[in-house]
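Moving on to chain A:
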Amino acid sequence: MFQIRIHGRGGQGVVTATEMLSVAAFEEGRHAQAFPSFGSERTGAPVVAFCRIDDKDIRLREPIMEPDALIIQDPTLLHQIDVFAGLKPDGYVLLNTHHSFDALGLGDLFKGRKAERFCTLPATQLALKHIGRPIPNAPLLAGFAALSNIIKLESVVKAINKKFSGKVADGNVAAATEAYNMVKEKMKEFADA
Partner candidate 1 sequence: MSFQPVKFYQTGTFTVGNRLLAPDERSVQASEMRSNSINSGHRACQGCGEALGARYAIDAAMAESNGQLIAANATGCLEVFSTPYPESSWQVPWIHSLFGNAPAVATGIAAAMKVKGRHDVRVVAQGGDGGTTDIGFGCLSGMFERNDDVLYICYDNEAYMNTGVQRSSATPPTARTATTMPVGPEPGNVFGQGKNVPEIAMAHNIPYVATATVADLRDLEYKVRKAVNIRGARYIHLFVPCPLGWGSASHDTIRLARLAKETGMFPVFEAEHGEVTSVLKIRRQVPIEEYLKPQKRFAHLFGKHAHPELVARLQAIADRHIRKYGLLEEGDN
Partner candidate 2 sequence: MLKQTEGSKAVAEAVALCRPEVICAYPISPQTHIVEALGEMVKAGELTPCEFINVESEFAAMSVAIGSSAAGARSYTATASQGLLFMVEAVYNASGLGLPIVMTVANRAIGAPINIWNDHSDSLSQRDSGWMQLFAETNQEAVDLHIQAFRLAEELSMPVMVCMDGFILTHAFERVDIPSQEQVDAYLPPFDPRQVLDPKEPISIGAMVGPEAFMEVKYLAHAKQMQALELIPQLAAEFKQTFGRDSGGLVRTYRADDAETMIVAMGSVLGTIKDVVDEMRAEGHKIGVLGIISYRPFPLAQVRAALLNCKRFVVLEKSLAVGMGGIVATDVRMAVTGTGLRGFTAIAGLGGRSIPKASLHKLFRQAEKEELEPVTFVDLDWDAVNKQLERERQNRHSGPIAENILHDKGIVSAKFG
C-alpha cells in the first residue's frame, strides 16, 4: 500500500487533489481511498487530505500518519505545522514553490533520506499561467506522477477531465503536462549531476 498525504490551505483544492489522485489510480485498475482530514476549516486554514493506493481492497480507516509521500501545496505551512511528521525514510516530498529547498532553508531535510525523491515545483505559477487561478493541485499531481511513477500522467489527465470540463479542464491538463515535464527534466538533471 502506498500512502500520500497532501497539505495545503482551504481553497487550494487539497481535498479535490486527493480525490483526483484516487480517480487516477482507479483508472489504472487499482484500489484507492481518498479522504479529507474532516475539519470545518474555512478558506485559508491549513487542510490535510489523504490518499491510499493499493492493488487490493483497502480496509484501513486510520488517518495517514506515516506517509510514503507528501505533497505540500503551500510552503508557508512549513512554518506553521510539522508537515513532515511521520514521513517514511524513503518517502517522496513534492513542494509547491518556485524556490529551491536550500533557499527555503530546508537543505537539512534530505539528511539520511533519498535526495532524489525530493522535488520542488512552481505549481502556483503553472496554474496561473494555464488556468488563470492559483489552484496548484493538478500540476502538483502530475509532478507527483513524474517524481514517483506511482501513477501515470495520462491517468492524472483522465482524472482532471472527470472532475472538470471545458476550458478549466484544458487549462489544468496543460498545467499538469508542463509540470510533469518539468519534474522529469529536474530528475534527469539530478541523475546526470
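Candidates were picked such that all candidates are chains of the complex that A comes from, given by their letters.
We adopt the following convention: a residue touches a chain if its C-beta (ideal position, glycine included) is under 8 Å from a C-beta of that chain, and two chains touch if they have at least 3 such contacts; residues count from 1.
Here the structure is a predicted model, which is why all the values come from computation and not from measurement.
Per the touch definition at the top, the candidate among 1 or 2 touching chain A in this complex is 2. By the touch criterion given at the top, residues 5, 18-19, 22-23, 25-27, 31-38, 40, 45-46, 48, 58-63, 65, 80-82, 85-86 of chain A touch candidate 2 in their complex.
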